[in-house]
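With one protein chain removed, the remaining protein chains of the complex are shown where they sit.
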Amino acid sequence: MAEKTLVEAVNDALHTEMERDGWIMVMGEDVGRSGGVFRATAGLRDRFGPDRCVDTPLAEAGILGTAVGLAMAGWRPVCEMQYESFSYPCLDQLITHVGRYRWRTGGAMEFPITVRMPTGGGVRAPELHEDSPEAYYVHTPGVKVAIPSTPADAKGLLAAAIRDPDPVVVLEPKVLYRSPRGEVPAGEHVVPLGKARVAREGTDVTLLAYGAMVRTCLAAAEALEASAEVVDVRTLKPLDEETILASVAKTGRVVVVQEAPRVAGFGAELAAVIAEKAILDLQGPVLRVTGYDVPFPYWTIEHEYVPTPERVAEAARRVLAY
Amino acid sequence: MAEKTLVEAVNDALHTEMERDGWIMVMGEDVGRSGGVFRATAGLRDRFGPDRCVDTPLAEAGILGTAVGLAMAGWRPVCEMQYESFSYPCLDQLITHVGRYRWRTGGAMEFPITVRMPTGGGVRAPELHEDSPEAYYVHTPGVKVAIPSTPADAKGLLAAAIRDPDPVVVLEPKVLYRSPRGEVPAGEHVVPLGKARVAREGTDVTLLAYGAMVRTCLAAAEALEASAEVVDVRTLKPLDEETILASVAKTGRVVVVQEAPRVAGFGAELAAVIAEKAILDLQGPVLRVTGYDVPFPYWTIEHEYVPTPERVAEAARRVLAY
Amino acid sequence: MAAQVLPAEHGVRRVIGDGEGTPDGEVEGLDESALLELYRDLVLLRTYDERSVVYHRQGRIGTYAIFWGHEAIQAGSTFALADEDWIFPSYRESAIGLLRGMPPEVVLAWWRGHPAGWWDPREFRVASIAVPIATHVPHAAGYAWGARLKGESACAIAYFGDGATSEGAFHEGANFAAVMRAPVVLLCNNNQWAISTPLSAQTRAETLADKAVGYGMPGVRVDGGDVLAVYEATAEALARARSGAGPTFVEALTYRCAPHATADDPSAYWDPGRVEDERKNECVGRYERYLRRLGVLTDEIVEEARGAALARMKDGIAAAEAMPPPDPDVVFAHAYADPPPAVREG
Partner (left out) sequence: MAAQVLPAEHGVRRVIGDGEGTPDGEVEGLDESALLELYRDLVLLRTYDERSVVYHRQGRIGTYAIFWGHEAIQAGSTFALADEDWIFPSYRESAIGLLRGMPPEVVLAWWRGHPAGWWDPREFRVASIAVPIATHVPHAAGYAWGARLKGESACAIAYFGDGATSEGAFHEGANFAAVMRAPVVLLCNNNQWAISTPLSAQTRAETLADKAVGYGMPGVRVDGGDVLAVYEATAEALARARSGAGPTFVEALTYRCAPHATADDPSAYWDPGRVEDERKNECVGRYERYLRRLGVLTDEIVEEARGAALARMKDGIAAAEAMPPPDPDVVFAHAYADPPPAVREG
């Protein structure tokens, strides 16, 4: 296995899948000639030609809207949104069509559309380059959502998303794009959707996270005197409740960590599932460590916003004190 | 006090507030000449003229986007989205600008923009006329959200929203637009944002809901042998945690009811708040009764989707059995 | 300062005369039987629409978007399509599938809020009815672009209204279509109203065809009440598309002589006198008179066409009403090919 960065793993997945299936098309802003602002699509245009790796006009709703039509014509579009915040213009197509069209045809037609985008903060960028919009996507019926936290999962989950018969949004933590490196299986590699990953075994408290926050939780776990289990949700929908509830049953204590603004974020869904299905296991409150209900701050103070290992550990200690 | 329908109360609020403040402008599709597809803006164009009750071009992002500029010029825009599902094109302006622009000016400028729209199902309409999108709005920093369940609150919350210095989204349950009627105070009437309402006192179980689901919960409460308290959240942000937690402290049992699709809906936030702050009060799981993670169905089977008093009562009995 | 300049075809193209000063024209390649087939299409749509308004009053269907007076736009353009070409309709063209052999009960079921209103777009090459304004324009552009990439000759046609041209989705779809040289016809039904909003409040452009200039595509104006003019303009646009030259914007000028939908009361905003005049000039009668002047249409054919259409509708509504209530389980069907385990939790 080769050591790759997360963005190299994404690039690997795109090459491997496009090699495998001639109907896969990559489209987006600057994905072709320049290979993408993060180089995630580098080499695809040369390898597969400008018709299968398309530099589109600057219009996100147009990208996703034409992808719906392309899917109807038999293509498997993989749309890149250049930054998560610039995916907001395509929310309308996503909610009104991408998540509904199969249903609208009584299941007769499939819309195997993948929408991939960088997500999250920690990269010291200007405004609207560090949002965490996963909750908008997860709440949308007909749409699946995955967020890798390792290079191997970035390749495997993207491959699974591209192969999935349903629309899937894949959010790639941009703070992890270039480091750390990790082992990535060569050739075809699929990590099935709907399976969480126990990133660290523990017995006293469960730290529940996804994306870049998994790393934060692993650091918090190291800092804790107690034995912390870290569960990487990996797929937000479909959700692997089994793995999550098993961990909570074991530890009886849980801290949910999300970078996005707290209110009605996906962490609330995780907490709600636990409050409904593991209430008898709980030995303390379900705590959340999250971003705040304010815009992601200017980057000189972004560390005050993004959950830190210290904040996670502190919450874990609070729940352990119960 | 006069008996009014909910939509008449909305119309009353708009007349009263526009009378009071000459800077208030109503804008949207068909709000002027026809008085709105639900007649919520009837009479405003005649009374205040076509410059203060504007029939806009058919472009929701344009409506909200120009409202931002109008606010910068000193106006207080009240934007109507004709149906909740047709507000999706304006999510981009809402997330990237409406909720962020005050912050972006370091608090120097205010954006007192109100966005009002009908919401929810039960009206036997074609596709995309019966969605419940509140979670998209509540999750957006810088934006407040209110949902009335009575004519009086429809008037008072809308007035509060219009007067609020921050952007507020007001979702009006369209199934309640024309019935039942209710007492509505004449003249200026403001229901402060951030205050929940105990719609029914009870001691054994708390039914937590907002909008049209309050009526559903009241019916369920009637059907229950136990004593159910019904809390009408009224404002989703700012959330009145005090009233909610007081009720849970009293009953120890809670059922959260929401019409929107379950996954990452606002009900999850309510459950998470309770799981975090009332864990020691809970005598059973926090149950949710919600719509499903599928598109709102064709109206011949919408009753299979929208939570019913029976489903709520059944959940209440389950938690009461703990 | 630049004087505003307009596209070439500012005149509104017509084929059908008025039986007086303006002479009748002819359309190449349409023989007598074709002219009559087109007539039957018109009558079928007119009958569908008039019956639906009655069915609504009788409570047999729900709210319904009336297309009375729009039949020439729909029938004329569809008649120009090849069988393989895809139609992307709005709610205003809800019954356009009938011209592709779709049983009326399917469309009636849609308006009855019954899942039997679902169909497989591939069966009729008719996409699902687009309820949100303009968001299907990119779909049509994408489909046509995708077909071109596959080396197929199939084109697409998207139907939308005058109000739809104000939406960003129209703009992005039209621009993608032009840039990707997508073989698609953008057919704008300019009935001069968006519910209660007049065209004058929708745009300052002198014509909607002017919108084409900004996309570098041709813009054509036709009389939307002239089924032959619509046919001809669409046929030309399709020929252009198949030749690889890309999309065309067709503005079909008409006037909405009926309420926006059964729920709408236009008395508050429209001018009854104008409506009266426009109704006198409605498209089915115009074509009938044309065919009679040509000596092609007889009372027998009229009777037969109306009878046949009426029979189809009678069978259609009967079939729709005979449908069993939908299986509640259909709520959970079809949203996902591979549903999340929690999909039934609520």
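Going by the order they are written in, the chains are A, B and C; count residues from 1 in each one.
Note that a residue touches a chain if its C-beta (ideal position, glycine included) is under 8 Å from a C-beta of that chain, and two chains touch if they have at least 3 such contacts.
Source: prediction; values computed, not measured.
**Q** Where the complex has a chain not shown, which of C:E152, C:E236, C:E288 or C:E304 is the residue touching it?
**A** Answer from the full complex: C:E236 touches the omitted chain.
**Q** Check the options C:G62, C:G117, C:G161 or C:G246 and report the residue that touches the missing chain.
**A** For the chain that is not drawn, the touching residue is C:G246.
**Q** Based on the whole complex, identify which of B:V7, B:V26, B:A61 or B:V175 touches the chain you can't see.
**A** Looking across B:V7, B:V26, B:A61 or B:V175, the contact with the absent chain belongs to B:A61.
**Q** Could you list which residues of subunit B touch the chain missing from the display?
**A** 51, 56-57, 59, 61-62, 64-75, 89, 92-93, 96-97, 99-110, 141-142, 144, 164-166, 194, 237-239, 241
**Q** Name, in rising order, the residues on subunit C that touch the hidden chain in the full complex.
**A** On the subunit C side, contact with the omitted chain comes from 1-9, 166-172, 175, 178-179, 201-206, 209-220, 236-237, 240, 246, 248.
**Q** For the chain that got dropped from the picture, name the residues of subunit A it touches.
**A** 29-30, 32-35, 37, 55-59, 61-62, 85-86, 88-89, 124-129, 262-263, 288-295, 297-302, 304-305, 307, 311
In this section, only the chains that are shown with their structure count from here on.
**Q** Classify the inter-chain contact topology: is it line, ring, star, complete, or other?
**A** The chain contacts form a complete graph, every chain touching every other.
**Q** Taking each chain's centre as the mean of its C-alpha atoms, give the chain farthest from subunit B.
**A** Here the answer is chain C, farthest from subunit B.
**Q** Roughly how far is subunit B from subunit C, centre to centre by C-alpha average, rounded to an integer in Å?
**A** 36
**Q** Quick one: report the Å distance separating subunit A from subunit C, using the average Cα coordinate of each chain.
**A** 41
**Q** Among all residues of subunit B, which ones touch two or more of the remaining chains?
**A** Answer for subunit B, listing residues that touch two or more other chains: 85, 88-89, 127-128, 263, 288, 292-295.
**Q** Show the residues in subunit C shared as contacts by 2 or more other chains, in ascending order.
**A** As it turns out, subunit C has residues touching two or more other chains at 115, 132, 168-169, 335-336, 340, 342.
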